[in-house]
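This structure is in structure tokens; I'll ask about it shortly.
Removed: one protein chain of the complex. Kept in place: all other protein chains.
So that you can tell them apart, the chains are marked A, B and C in the order they are listed, and the count of residues begins at 1 in each.
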Amino acid sequence: MFYREAGQFKTSYTADMAVFPILQDRIGIAVVLVIAAVIIPLFGNDFLLQAVMTPFLVFALASIGLNLLTGYTGLLSLGTAGFMGVGAYACYKLTTAFPGVNVIIWIVASGFVSAAVGVLFGLPSLRIKGFYLAVATLAAQFFLSWCFIRVPWLFNYNVSGAIEVPTRTLFGVPVTGPNSLPVTRYLIVLAIVVVMTWLASNLIRGRFGRMWMAVRDMDIAAELIGIRLLHTKLLAFAVSSFYCGVAGAMMVFLWYGGAEADVFNINQSFTILFMVIIGGLGSLIGSFFGAALIYILPIILRIVPAELGVPLHAATVEHLTFIIVGALIIGFLIIEPHGLARLWQIGKQKLRVWPFPY
Amino acid sequence: MDLLYKVFIDPFLQMGGAPDLLVQTLWDGLVSGILYSLIALGFVLIFKASGVFNFAQGIMVVFAALTLVGLYEHGVPAYLALAITVVVMLGLAFSVERLMLRPLVNQPDIILFMATFGLTYFLIGLGELVFGGDPKVMIASELGLPKGAIEVKMAGGFVSLQKIDIAATVIASVMVASLAVFFQKTRIGRALRAVADSHKAALSVGISLEQIWVIVWFAAGVVALATGIMWGARSEVSFALQIIALKALPVLILGGFTSIPGAIVGGLIIGIGEKIGEFYWGPLLGSGIESWLAYMIALVFLLFRPQGLFGEKIIERI
Amino acid sequence: MRAPSGGAEIAAGDVLLAVENVSLAFGGVKAVSDVSFDIRKGEIRAIIGPNGAGKTSMLNIINGFYHPQQGRITFKGQTRAKMRPYEAAHGGIGRTFQNVALFRGMTALDNIMAGRTLKMHRSFFWQLLRFGPAVAEEVEHRRFVEEIIDFLKIQEIRRTPVGRLPYGLQKRVELGRALAMEPELLLLDEPMAGMNIEEKEDMSRFILDVNDHFGTTIALIEHDMGVVMDLSDRVVVLDHGVKIADGTPDQVMKDQAVIDAYLGVAH
Partner (left out) sequence: MAHDAAARADTFAKLLIRNADLHGARTAMRHKDLGIWQSWTWADSLEIVRAYAAGLHRLGLRRGETIAIVGANRPKLYWSVMAAQMIGAIPVPVYADAVAEELAYVLNHAEVRFAAVEDQEQVDKIQSVAERLPKLERMLYDETRGLRDYDHTRLYSIDSVIADGRKALAEDKSVAEWLDAAIAAGKGSDPSIILYTSGTTGTSKGVVLSHERSIKAASDTVAFDHLTEQDVALAYLPLAWVGDHYLNYAQGMVAAFCTACPESGDTAMADLREIGPTFYFAPPRTLELLLTRVTIRMEDAGFLKRKMFHYFIGVARRYGERILNGEPVPLQGRLLYGLGNILVYGPLKNVLGFTRVRTAYTAGEAIGPDLFAFYRSIGLNLKQLYGQTEAFLYVTAQPDGAIYSDTVGPACPNVDIRIADNGEVLFKSPGMFTGYFKDEAKTAEVMTPDGFVKTGDAGFFDEKTGQLKIIDRAKDVGRLNDGTLFAPKYIENKLKFFPNIREAVAVGDKQDFVCAMLNIDLTAVGSWAERNNVVYSSYQELAGHPLVYDMIEKHVADVNRSLAADKMMAGAQIKRFLILHKELDADDGELTRTQKVRRGFIAERYAPLITALYDGSKEADIATEVTFEDGRKGVIRARVKIRDMQTVPAAVEKAA
């Protein structure tokens, strides 16, 4: 309906292969970015920034990470939280070991550490497929969260066994630690997430993306057109874990401000898997939708009764949330197994051919 | 050098040094192994008959146990509570089939797998909503399960066997045996086996897919209940169990997703393996390795036999 | 389009690939036993035979998906015992499958682009930024792929996920993917299975065009004798994993063993 594609034609392959070939889409994304980068920071209160947007973005990035592995390469992983943890702890070690270097550099750098770990646990993926692989990743999950508890070196031998995020500054402005402002942290998270999403979209539209999807759709055929399965899968593990690692680091440094091993437990992995599946396997935008639904929905569920003045026990709300989310997951899978991304696609298509139905 | 000694020599010396301890450890491993097997059994039942990887099996265990205890706490006599719980599990099986499986029929496995995740959440929420989140004590004695332990004198020492564990072993064995009979001898059982191969086959036996799903989910529910009671009696009824239930996965890896004997053998291997590992090697790594050892065992095992213990080699065709 | 890349240069008419006394068995079952034949550069070589004659197994051996227990395979002058499929691809062996093996989740365009993987070399770094060389490379190969699309007349379905395409078109896209590899030897496993007359004619034309347009050597499995007669220069006949005849189409057609074999299966 809002689309006016007549006269939008492509005279070069570069233009034809653009992320948003349609003008109206480019406008749309621009609007979204402005809202996220200007409106929200200006008018959003701390709760929105601190407890809604920042976590949402962090989860979105983690979901993208997992989506690259599960959605694009078809490798089911239940170790996401583990890899996130690696990122977080790596960042902690690095920034405490080299306080001089800016923490944001470390946040990103820590991704490499978890990438390495990811490759390590990805090795079995050559021989193992499907649920079997999922179990292999469970090994990673449990082993890693065990490490976070049992290897004191990781948390600098704190008696608490937890990691405390030290205050670090950028241009004199505190960006991490207790006296950093939510808005500052939000903006940093936003910046990182936007950039990394862009990079991810570059990857999946290019040669590697096609290699991943080829392996996902038909590994035998992929091998016969000259794709080395192990290389490809390991690369997927590396990139995926990198994203998860950065997400983990951001989670601790720019959201929680401190964490215990338990943050990165198996349930966290499941949560992110939900986000990916509900959002849509093999879709970046889906990762955002999924994160929004799974993370923000419970928040709303918690707030609404209170706002309506319905006297509900906090615990009760908690339980209800569980029930509703559970039901929603099943419901969504029934309505649209391909996730919110597909719904989005369909809706968009309808707008493009409006007023026609197809 | 010293490390090598610690890893490869010392533990075995210990075993030889204190055989009674070894036996004790083996026994403990055996018992927890049996419980793993029971959970795995639940997975297998459902996977075999409906190809669904039921992630919710673990929570079903908790849910069953919670219901049982919860009912009792509300003044329902133990055995009646038991009966009611069975009915509840039947109801669960029905609603799962109606509200979840039927609408999702013919969807890819991963989707059904995810759906059972949803079910897990739902049951957690429901369980906590109805019976509260705090751990409960299993009404073992009320159900006539033995208490206390018997000291057996052997291997130059004493091995203490918890009566409840013995009971667990017995009940588990009985349950497995009866399931085996059910699968081999009864018409439905054969149908269930058939459906694993092809749905048409099942229909030819004159049982609709829906019925079969209800049956297997109910069976899995009953197994879950039994598991819940055993486990609850040994420790307590809490949602932590759900995580422990994940141990069933490595068990399945070893045993294969469709083999009942596999589930049993796998369970024992895992159970004993991790106890031994924890007891003799754990200290080297700062203990607690139980939490992941099982998965590592499975992982290493997979690298050499991707198709599992009892699965046969897959020839890829194109 | 550019000439096929890599490998020792072989003049037309010379032996491009030689299969010598190859045997393959699964467990006890013998799929191929002691088969020898060769494929000359630039020819269209048909492999025919009743069902279960081991034709597909033969192709799988040639492009390294199965590893024969005995025998040797010489490709472009290099004899090799064991080879991974991707090595075969590097060597210039393209392949289509009996029951289409496309990447169902991807569009026709991406499927064919995937066929270019081997030809693309821009580093991960450039890919990540999708900038400069990476884009240049992507465009260059897109152009090449578009020529294939034009060649196969599948412009309309460029952006359609192949999963939604009718069977005939899927086969075409798969051929396109194989062509994108610029193979020296193209293995076609029943390229016309399940097609109607019209589609078969188109496909035959495409195969011939490929053969003379790009000078690609082609080995194909086909049931439709008419097609085999029209297309192939030489035919090798397998039956129960054994070679029973080898020669020009009409020689083979006259061969008694062949006739028996076919009568044998044509209950």
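Methods note: a residue touches a chain if its C-beta (ideal position, glycine included) is under 8 Å from a C-beta of that chain, and two chains touch if they have at least 3 such contacts.
This is a predicted model, so every value here is computed, not measured.
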Chains in view touching the one left out: A, C
Contact partner of the left-out chain, one of C:31, C:135, C:149 or C:252: C:149
Missing-partner contacts on chain A, residue numbers: 1, 3-13, 15-16, 353-358
Absent chain, residues of chain C that touch it: 142-143, 146-147, 149-151, 155-156, 158, 209, 212-213
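To be clear about the criterion, only the chains that are shown with their structure count from here on.
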Reaching chain C from chain A through chains that touch each other, fewest steps: 1
Centroid comparison with chain C (C-alpha atoms), farthest chain: B
Middle chain, criterion being Cα centroid separation: A
Centre distance in Å when chain A and chain C are each reduced to the mean of their C-alpha atoms: 41
Length of the line joining the C-alpha centres of chain A and chain B, rounded to whole Å: 32
Contacts with two or more other chains, residues of chain C listed in rising order: 65, 97, 101
Chain A residues counted as touching two or more neighbouring chains: 220-221
Residue ranges of chain B touching chain A (in the complex, touch as defined): 53, 99-100, 103-104, 107-111, 113-115, 117-126, 128-129, 133, 243, 246, 249-250, 252-253, 257, 285-289, 291-292, 295-296, 298-299, 302-303, 306, 316, 318
Residues on chain A engaged by chain C in the complex (per definition of touch): 12-14, 16-17, 199, 202-203, 205-208, 210-211, 213-214, 216-218, 220-228, 235, 282
Chain A residues within the chain B interface of the complex: 76, 124, 127-132, 134-136, 138-139, 142-143, 145-146, 149-151, 220-221, 266, 270, 273-274, 277, 281, 315-316, 318-330, 333-334, 337
